[in-house]
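A protein chain is absent from this complex, but the other protein chains hold their places.
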Amino acid sequence: MVELVRRKRIDILIDAPLCEWLAETAAGVGISHYTLASLAAGMGHGGAWRDEDVSGAVAKRMFIAITGEAKVEALIAALEAHLGEYGLVVTIADVDVVRGDRF
Amino acid sequence: MVELVRRKRIDILIDAPLCEWLAETAAGVGISHYTLASLAAGMGHGGAWRDEDVSGAVAKRMFIAITGEAKVEALIAALEAHLGEYGLVVTIADVDVVRGDRF
Amino acid sequence: MVELVRRKRIDILIDAPLCEWLAETAAGVGISHYTLASLAAGMGHGGAWRDEDVSGAVAKRMFIAITGEAKVEALIAALEAHLGEYGLVVTIADVDVVRGDRF
Amino acid sequence: MAEDIDLSTIDTLLSPVILFFILGALAAAARSDLSVPEPIAKGMSLYLMAAIGLKGGVQVSAAGMSSDMVGAAIAGMALSFGLPFVAFALLRSWGGLDRMNSGAVAAHYGSVSIVTFVTASEALTRSGAEPAGYMVAVLALMETPAILTGLLLAQNGLKQKSGAPGGHIWREVFLNGSVVLLLGAFVVGLVIGKDKYAAISPVFTTGFSGILCLFLLDMGLVAVRRLRESRGMTLRLASLGIALPLINGSLGLGAALLLGLHAGTAAAFAMLAASASYIAVPAAMRMALPKADPGIYLSMSLAVTFPFNIIVGIPLFAALASRFAG
Amino acid sequence: MAEDIDLSTIDTLLSPVILFFILGALAAAARSDLSVPEPIAKGMSLYLMAAIGLKGGVQVSAAGMSSDMVGAAIAGMALSFGLPFVAFALLRSWGGLDRMNSGAVAAHYGSVSIVTFVTASEALTRSGAEPAGYMVAVLALMETPAILTGLLLAQNGLKQKSGAPGGHIWREVFLNGSVVLLLGAFVVGLVIGKDKYAAISPVFTTGFSGILCLFLLDMGLVAVRRLRESRGMTLRLASLGIALPLINGSLGLGAALLLGLHAGTAAAFAMLAASASYIAVPAAMRMALPKADPGIYLSMSLAVTFPFNIIVGIPLFAALASRFAG
Partner (left out) sequence: MAEDIDLSTIDTLLSPVILFFILGALAAAARSDLSVPEPIAKGMSLYLMAAIGLKGGVQVSAAGMSSDMVGAAIAGMALSFGLPFVAFALLRSWGGLDRMNSGAVAAHYGSVSIVTFVTASEALTRSGAEPAGYMVAVLALMETPAILTGLLLAQNGLKQKSGAPGGHIWREVFLNGSVVLLLGAFVVGLVIGKDKYAAISPVFTTGFSGILCLFLLDMGLVAVRRLRESRGMTLRLASLGIALPLINGSLGLGAALLLGLHAGTAAAFAMLAASASYIAVPAAMRMALPKADPGIYLSMSLAVTFPFNIIVGIPLFAALASRFAG
């Protein structure tokens, strides 16, 4: 049987213009692999947004990384100062992965 | 260290034409913040669908909300009558969030 | 109250050209319902990719299926031989679902 | 003296527009991975709606309002209200569908398909029998009444379940994007008239046939893929997908003859009646009758009736109109 | 002898381009679900930028460099640097915004809106007062200086918080896609000249007005939807969204008159000053001043100032330029 290993999945909802910065911040704490999912629309404290807005400034992406607990904590610490001002929505969940040594 | 708080993440797969109705139903039970993710294709009891279909009628979205357990239960109760007829696929998972007071 | 049932959600990150093959493999172990989510970009051992690449060869999708534990294990076993060469990223998480008999 | 429409079937079939439709259909049938990105398809359909709206408005601004126009508008709305009754009866008896699905399908056949109208206009114009500009307004007016009838039939009277997406349905029905764009562009065309239209006619007139080719390529792909993915389609339903456009088209042609419309306009009117919606109505039905099976109504209108109208319906009703209209 | 621009307000309002804008605005106001897919809108905006860049370059390659050009470029950059100070003062005092948001909004008003410029050019050209080709380069040069001023004002001097997305901001500012495409296409136009442009002019010149109609349809939809979703907008801010283009446009017109630009060019110059960015600057502000509220700056520039300029600003400054410019 294929072995399953417990890891963390961190999801960060972020403005599209800030994705590159987030990727660099994540790489800085050792999270160099990630995926960006496409989002269509949303509603938050700052009001509604849609991907259709002509100004790319309000489009958002979901940054997803599967990694170990320590790195997740390091990333959160690195983001701490910006959580509020960038309006990041961060969730962390337990996942089982195959080929656990990769993450 | 940044404090992590346990919350629920509810994912609801729904037809694009019904998203607005779902958002209103969710707001009715106090879930006013959400994100809609883009989906490309799928297969279910009702057959296959693709985002490319010319009639927007069969496109789907994933409604995602992070919130407390009580509101999740309230939302499910509010949707109960429609779960079957709208073919909603609903999943609920545990997540840890930062800035837990926001959710 | 609506009854919640514990199921597994399996997410498989896969190259767009291989989606059809994956769907057939999943159907082979009894997972015939699934959803494909749209992804925008990512970074892994094989370097960066973006959905904007003119050659569809490097676009990726997230295959999502909610199902029982046994079928998840069967799927992983069926994929085992290909996990490495297709560069699949597989995660499995616990979710609670409504209408549990459907999954 | 009957106006002559030079539109032999074989000639229509060999027009580039139809050939691209057939190319798309064959590619999908052979399971080729050819596909048109959805935003491009939607962009082209917005373009086509803006273009026919504009051209209709410009034409009416030149030709002036006519009494024909009022007659056609009233007849069109009456047909849109009435045709679903015929369809409903046949779907329940011969088709074997339940009340809910019959009502949902019937709404599609009372309403209209914009692309069928556009393709018919293009074919008629090419054969020297351009339909009157006001037909665009008639098209827009015919989109919605059928939805009312279909809902009445499906639910045995209109009711509103609490918590269901009620208000949204009526907004979807009356302020549907395609209705708004068609009528809006029609009004823009009316206001600007021929002279100001000249500056934008390279995009909206000169480019029209070419874009329509690419759009129908996609429609061919989509129609056949839909057919392949159909569940719940039966041979009986497929036969209704062919019978209904013939019946509705004949009723439409009859009404046009009674109104004394000229041949090109009468043929276009018949095609409106014959066509079945696959954009505005499915979205409304998905909201209003979520238990109705989209596999059935989309497959019938998009995968059976639409190709039938493009390939058989247009030349047929053009020939009939040419023979009988004055 | 003053050049005469035949551009009465009512005539502008009845141009197809403006009517499509109004159609989009009305559709959104009525909450229709009409929408243009985002990739199509982005594709059209790339097309429009390539087209005006090319046309500007080709025109300069025919007309040759002129000293006007240098004057206009310097004046444009000076205005872009300077106008945010005026805006900032008004936003803080009358508008009641804090330093951060005032700086962010001010940057938008110092910078320029490409679509406003394109629409103004189209209207001026139609009225026989085509702006000089080099104005495209002036437009590109005016995009960025205001961002500097806005940041200085917002932060009370430039500082860099550690860990903030610093390098990216400056790349976004100077190598912003729209600046690069505009200037790049301008250079391509300069290099190829009139003869080689002929082969591509059917797409970039003949198709221009038609595509602009469809693009402004989308802008109308987007502007009104943005207005409806605005939080943090006040009546005072809305009034500034109208006052600022009037003030800035007048300053721009004054500068143009001092430089002795001819009427069409002067009107275009005034419109650059009057317009507010809603593409390049918002993205930069989102990075540089994440705490500033995008709801405020996008609503003011996109939902108030842009429609005001399209409907009132263009005919107004065209008339003023026609009266005062030589």
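We call the chains A, B, C, D and E, going by the order they appear; numbering starts again at 1 in every chain.
We take it that contacts are C-beta pairs under 8 Å (C-beta built on N, C-alpha and C of every residue); 3 or more make two chains touch, one makes a residue touch a chain.
All figures in this text were calculated on a predicted structure; none of them were measured in a lab.
Partners of the chain left out, restricted to shown chains and counted across the full complex, are C, D, E. The residue from E:Q59, E:S80 or E:N176 that touches the chain not shown here is E:N176.
Although one chain is not displayed, its contacts with chain D can still be listed: residues 14-16, 19-20, 23, 26-27, 30-40, 43, 126, 202, 206-207, 209-211, 213-214, 217. Residue-level contact of chain C with the missing chain is found at 15, 17-18, 20-21, 25, 46-48, 50-58, 78, 81-82, 85-87. Although one chain is not drawn, its touching partners on chain E can still be listed: residues 37-40, 42-43, 46-47, 50, 54, 171-172, 175-178, 180-181, 184-185, 187-188, 191-192, 196-197, 199-204, 207.
By definition in this document, only the chains that are shown with their structure count from here on.
Chain C and chain D have Cα centroids separated by 39 Å. Shared contact sites, meaning residues of chain A that touch two or more other chains, fall at 37-38, 51, 93-94. Residues of chain E found to touch two or more other chains are 35-38.
Taken together, the touching pairs give a contact graph of some other shape, not a line, ring, star or complete one. In summary, the structure contains touching chain pairs A-B, A-C, A-E, B-C, B-D, D-E.
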